[in-house]
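Can you read through this structure? Questions will come right after.
As you look at this complex, bear in mind that one protein chain is not there, while each of the others sits in place.
When the chains are written out, they are named A and B in that same order, and each has its own residue count from 1.
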Amino acid sequence: MIKLPSLPMALRQFFKKPVTNFFPAKNLPPSITGFLQSVADGKATIHPPIPIPPKYRGKIAYDRDTCIGCKMCIRVCPANAIEFIPETKRMRIWVTQCVFCGQCTDICPKGSLHMSYEFLLATENRFSESMIVE
Amino acid sequence: MSEKKAPYELPIGPIHPALKEPINFTFKMNGEVVEEVDFAPGRVHRGIEWMGMRRNPVQILHLCDRICGICGVHHALVFAQAVEQIAEIDVPDRAYYIRTIIAELERIQSHILWAGVAAHELGFDTLFYLAWQIREESVDVIEYITGNRINYGIMMFGGTRRDITPDMYPRINQALSYYEGLFDKMVNLFLTDKTIAMRCKNTGVLSKRRALELATVGPTARASGLAMDVRVDSPYAAYGDLDIDIILPEVYRDETVGDVYDRIVVRIFEVKQSIGIIRQCMAQMPEGPVLAEEKYAKLLLGLKKVAGETFARVEAPRGEDMHYVRMNGKQEAPEMWKVKASTYSNQMAWVEILRGEQIADIPIIVASIDPCMSCTDRVAVVNQEGEGGILTKEYLHRLSVEKTRRMQV
Partner (left out) sequence: MSSDILLTLAGVVLVTLFGIVAGLFLMGIDRICAARMQMRQGPPLTQPFTDIRKLLCKDSVVPANAIPALFNAAPIVAFASAVTVLFYLPLGSILPVGTPLPMVGEYGDLILIMYLLTVPALAMVVGGFASGSPYASVGAQREMVTMIAYELPLAIAIVAIAWRLAVAGLVMPFSVNTLAAHPIWTVVGPIGIIGCILLLIVLVWVTPAELSRIPCDTPEAETELCGGLLVEYSGRNLALFSLSMAAKLVAMAGLSVLLFLPWNLSPVIGISGIGAAGIDLLFFLAKVIVVMFFSVTLVRVVMARFRINTVVSLYWGWLTTIGLIGMFLIIIDGSITYAGCLL
């Protein structure tokens, strides 16, 4: 009489494992990078994240030695996240401003920049060491 | 309960659980029935065009991705097309096909997201969770291809930044088979369910004539029977080579009513159409480069010198999305950039379809045209004193009367 196609589906799903992708920690830690540090030290357990695909655009990684200070990356950064330091002729990248587009990576003539696979980056201090790449 | 129900005003928004984005609705109600609707968008205005006029085109491409989370890559695509038209850059064929594949993947993900949101507005949370769980597969494939789930950053002037190599095909095929297998289940759950049919049939009806007069676009127009689709009418990217039908509600129902149910039908069947298009693209993809100009420095230098104005349009998941770009050759940033998103054309339909409906149906009708206010809000109204506000006709009339009096003195 009343067609309810969701009914058999709901009953079947009752017995299946939930598909929730759990948060890494049981309760929210004050700083994710601090939490990762304590996991590395062996003091806390983590729900492993799902596998990362290749060529994932994570946090930027910068090789100071190969950089020539041409400032091409600053020209294309949409978020103005890269700062040029004139004294050393090198860059400083502010990860909190970065939009992870990877444009700087593509344009760098020497290949000094590449996107790593790190994505668990949340922290409450925007000037902490993990948020500035130089 | 038998005395005459006094008319009152019910505000919905800007913050309301029924609305996914802030819009200020004011309804004049009589009991439970809506008599008149007024709405004021403009609450998600972020000044994107202002930002765009201070950046060079490569930076604007990444800005376009962030105009909207759900239809972002279409904005980037249409901006890339516009600049390519001005600069007369020839895009290689392989890049056209890759652009098509990414655009269709985004369409799948957007329509499934909308299906879940519509179910949530009806109070049917089971389908909401199911739809978003199904959507995960398409977003995972997009992450595999482009490197990120949203804000793909894959468009570039003259092609795309990444290639879809043949070793990626198995993963994409796996996702497509997943969706093909689930399609019947989706049709069964959404379209044969009695409670959804009770709520959605003959609700929010937009007749074909009114849809044409109100200039609606996209699935909203197609659900009312208008056969318009930018992919078929003025093909871009690889659509010219592909075999595409325009999806109208007749694929499932016997007649076109133009109600909320028709819009659900059109969107679910468009998911199936997108799967077919991606399979066609993967079969037909030619070899070749994916970028016309590999060196970005040369590209930027070239873009600095071009001049001209153009507009380009694509079929975003919500309808026709149009960008107008003017470059004057003296500066890097465009002189003028205007985005006309699809919801801008569709939102006037709200005034028509909400009239005479009950409060209970307001959320589903508002959600049925798939509003994306992030795409839409481009202009804020500022009056002469610099305060924000709406200029009413009486106010303008009064201003002109005062000026006349001043001039007569």
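Here, a residue touches a chain if its C-beta (ideal position, glycine included) is under 8 Å from a C-beta of that chain, and two chains touch if they have at least 3 such contacts.
The structure displayed is predicted, hence computed values, not measured ones.
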Contact partner of the left-out chain, one of B:G123, B:G240 or B:G329: B:G123
Residues belonging to chain A that touch the chain removed from view: 4, 6-7, 10-11, 13-14, 16, 18-20, 22
For chain B, the residues touching the chain missing from this view: 1, 8-11, 16-18, 32, 119-126, 129-130, 133, 193, 195-196, 198-199, 358-363
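Throughout what follows, only the chains that are shown with their structure count from here on.
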Whole-Å gap separating chain A and chain B, where each centre is the average of the chain's CA atoms: 28
In the complex, chain B residues that touch chain A: 55-56, 58-63, 65-66, 124, 126-127, 130, 133, 140, 143-144, 147-148, 151, 153, 161-162, 185, 188-189, 192-195, 296-297, 300
Contact set on chain A toward chain B in their complex: 2-6, 9-10, 19, 53, 55-57, 72, 75-78, 99-103, 106-107, 109, 115
